[in-house]
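What follows is subunit A.
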Amino acid sequence: MKIADVHKSFGHLEVLKGVSLELMKGDVICIIGPSGSGKSTLIRCINALTPFQRGSIKVMGIEVNDQHLDKRALRRRVGMVFQQYNLFPHRTALQNVMMAPIQVLHQPRKEVEARARALMKKVRLEGKENSYPGEMSGGQQQRVAIARSLAMNPEVMLFDEVTAALDPETVKEVLVTIKQLADEGMTCILVTHEMRFARDVADRIYFTDRGVIVEHGPPEEFFTSPKDARTRTFLGQLS
Partner candidate 1 sequence: MNAVAAWFRQLYQTTGINLPIIYDPFDRARFLRGLDMTIELSVITILASIVIGIVGAWLQGSRLVWTRRIMQGYIQVFRNTPPLVQLYFFYFGLSALLPLRKTSYGTTAPLIGGFAWVCISLSFFAGAFNVEIFRSGIEAVPRSTREAAEALGYSRLKAYIHVILPLAFRVCLPALNNNLVNLIKTTTLAYAVAVPELLYVSAQIWSDDTNVPEMMVVLLIIYVGLVGLLVYIMHKVEHALRMPGYSRV
Partner candidate 2 sequence: MEVLHRSAFRMPPAHLAPVPPVRLRAWFGLVLIALIVLPAAFADAAATTAGRAGIFATLARWTPLLLRGFGFNILISFVAMTIGTALGAFLGIGLISLSRPIRQVSWTLTQFFRNAPWLVLLFFAMFMLPFQLRIGGLLIPLPDWMKAVIGLSLPVMANVGEIVRGAVLSIPSGQWEAAESLAFSRHQQIWTIILPQCVKRMLPPWMNLYAILTMSTVLASIVGVNEVMTLAGQVEAAEGGRTDLLAPLYGWILLWFFLYSYPIARLTLWLERRYHVEI
């Protein structure tokens, strides 16, 4: 994936002021930064949920800013997990996971069901297949959301502050799931506040502030000797 000089404004407010980064298959990167720095906006631009004015984002050869972009084709290959989980409340957990492969990819039901059950097992929610989202805790819902995105067999996974709405105990269960994914070789972009997790799982860390990427580097380098003053201030505020 290649993101080059992306600019995005909401009306008069410029949120992304020329962001560039590159990603290889199997890379796991974390984007951190203060609120309003544009990290969530950037992630949403990648799978075309939010349009952007200038620049280019190329995902596996698909140019996202293309006028004639087949958005659905892009989204079949890029999965996204949200802060608010956004499970469909009128379907059970298993149905949530199964819905998209059946209705969008038109895959046979039996095959999808088997895969869905395996995914539920993988996120350690075996036994919760027939529960509704309303009956599950936040951490459980978030793991179902991860399973739901994985069911589409994406090549890239985007995580938008997925643990921000959870309480500390449940945060851990979700992070373990993500680490497992990363270790298995999935290409992941995480926007997160969890510094220790970022240090543990990321190949590279990117720091954004006010719409630009201020600094980036491998975690050891980034956390122990940040080069930019803004990075230092931000990391200092956290400890």
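For anyone wondering why these and not others, all candidates are chains of the complex that A comes from, given by their letters.
We adopt the following convention: contacts are C-beta pairs under 8 Å (C-beta built on N, C-alpha and C of every residue); 3 or more make two chains touch, one makes a residue touch a chain; residues count from 1.
Bear in mind that the values here come from a model prediction, so they are computed numbers and not experimental data.
Listed candidates 1 or 2 all sit in this complex, but the one touching subunit A is 2.
Subunit A makes touch with candidate 2 in their complex at residues 47, 49, 71-73, 75-76, 79-80, 82, 84, 86-90, 99-100, 103-104, 145, 148-149, 152.
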